[in-house]
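All protein chains but one are shown at their positions in the complex.
What follows is chain A.
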Amino acid sequence: MYNPAPSECAHLSCRPSSRANSGNHVVSSPFLEAVAVTCERDGRVLFEDLNLCVGAGEMLQVTGPNGSGKTSLLRILAGLMPAASGEVRVRGGAEGLLWIGHAAGIKALLTPEENLAWLCALHRPADRDSVWRALAAVGLRGYEDVPCHTLSAGQQRRVALARLYLDAPALWILDEPFTALDRQAVDGLEAHLAEHCRQSGAVVLTTHHALTVTPERYQDLPLGTPT
């Protein structure tokens, strides 16, 4: 469970882990660290005492059946939802992460270019050229200025994912990024995520789909069945 490599901090557990390990974390200052996080929804405990730590170059895939708290965990990690107990630390705070949720913040009445420019303005402003390049990278060349409601679900998801091809923070938290994408887009995105990890980025994601391309430092965090 615990990865003993000295400069790395990959470790996660759903039980109270040996706290002696935490000494290693200070060395490499991970992007994301969660200590003894418990999540409760409507009086049901989805998971408790969950510890995890994601450093540069790592990918963490959260798996589990529907209702096991994957999205809740990601929302807690992103700082959108308070945890019932425990602590989450993100290097750089909310500015240090990029969150793409199940609903990705794409306005149906705006064009892909307008949507992307606005999402960038919220975080890191991007110029028109880089927005167009990002849209071309996700295969939306020629769709820059049509309203998003005329695009298919998969194309709308691509608009949201185009943010990953712009200047973005190092830690990406993605909830079901592969939803509605076709085979080719899935392969492209998997390769892009692996490449991001190779360039010292970090990715936390949920998906039911088995990844075919994974970076060297890949981990899987299974969440239990709801009780």
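Simple rule for what comes next: contacts are C-beta pairs under 8 Å (C-beta built on N, C-alpha and C of every residue); 3 or more make two chains touch, one makes a residue touch a chain; residues count from 1.
Keep this in mind: contacts and distances are computed from a predicted model.
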{"item": "Missing subunit (named according to UniProt) among the choices \"Deoxyribose-phosphate aldolase\", \"Heme exporter protein B\", \"TIGR02186 family protein\" or \"Putative ABC transport system permease protein\"", "value": "\"Heme exporter protein B\""}
{"item": "Of A:Val45, A:Ala108 or A:Ala153, the one touching the omitted chain in the full complex", "value": "A:Ala108"}
{"item": "Residue, one of A:Leu32, A:Val54, A:Leu73 or A:Leu119, that touches the chain absent here", "value": "A:Leu119"}
{"item": "Where the unshown chain meets chain A, residue by residue", "value": "78-82, 94-95, 97, 99, 101-110, 114, 117-119, 121-125, 147"}
